[in-house]
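Quick notes on the structure that follows.
Missing here is one protein chain; the remaining ones are kept as they sit in the complex.
Take a look at chain A:
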Amino acid sequence: MSPAVQTELERKRVRAHRRRQSKNWSLFLLFAGPNILLILAFIYYPLFSNMYYSTLDWRLGSSTATQIGLENYVAFFTSDSGLEVWRVTGIFTAGAVLGSMILGLLIALVLNKKIPGKTAARTAVFSPYVLSGVGVAMVWNFIFDPTRGGLSHILGFFGISSPEWYLNEDWSLFMVIIVYVWKNLGYCAVVFLAGLQSIPKDLIEAATIDRAGPIRRFVSVTLPLLTPTVFFLLVTNILFSMTNAFDILRTMTPTGHGTNTIIFEIYLQSFGAYQRAGYSAAIAVVLFFTLFFITAVQLRFVERKVHYS
């Protein structure tokens, strides 16, 4: 074959390869393009816009702003109000995650037994999770009302006066943790139940034959085999409690009296009384990286200790 023919063949091969590539790209853009555009428009554009706004001294709705670099971040990490937000977020997250998981596990252990009305009980336990947070908070507002609330009547029956749920900051925080745990524990219970049902029965039976009591069986057999579930719930609950509690917090304590967790503080600073859109954007960026960091650490270090059967 002459070199000229060879060159011509090579050119044809390259052209055919390019045509295939071009066709593949066209197909890719046809199917993935709309989704990519949506993701760019509704996730990445707002994300990067928010990062840009976090460098501004900007009042909500104003057409002008001043570039101030990282001053909003410095203010958040050094001010007393910023430190208070971290304290409240820490307490709320710890209370909400531990409360939901411990109670969820206890309920799952009960639901895992052969008891009458198990299906109805499961439905009852899980249903608060799918209810609207605003509706849940409004109902609990009636329960906690110190003057006319159901709880104050029950406490009054035992001669105990109702705590000042709405006037005392510490009680307010405890109150919203209770409501969040009540709403969320059904989710934990159902996931734990699935985990419990995946544990092979022969292992439990073997431990029983070896005269291990219920507590020993739980600690030495059930719990180690539940670690993937525990790990999954730990990650999702921390993320949820830091981002999904807004509706309950806003409805029960509109001005963030002792309940200004980081997600609520973003709202309060921008849309609440202070109108500081730039500062609020900076807190939102901090929350984004906090969640990113928590997830990365958990995946990198905690998952190693998880026992997958």
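Keep this in mind: a residue touches a chain if its C-beta (ideal position, glycine included) is under 8 Å from a C-beta of that chain, and two chains touch if they have at least 3 such contacts; residues count from 1.
Assume contacts and distances are computed from a predicted model.
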### Task
For the chain that's not shown, choose its UniProt protein name out of "Carbohydrate ABC transporter substrate-binding protein (CUT1 family)", "Thiol reductant ABC exporter subunit CydD", "Branched-chain amino acid transport system permease protein LivM" or "NADH-quinone oxidoreductase subunit J".
"Carbohydrate ABC transporter substrate-binding protein (CUT1 family)"
### Message
One chain isn't shown here. Among A:7, A:197 or A:255, which residue touches it?
### Response
A:255
## Note on the structure
Out of A:168, A:208, A:236 or A:298, only one touches the absent chain, namely A:168
### Listed residues A:73, A:86, A:129 or A:274, member touching the removed chain
A:274
#### Entry: Interface with the undisplayed chain - residues on chain A
45, 48-49, 52-53, 56, 58-67, 141, 145-148, 164-168, 253-255, 257, 271-276
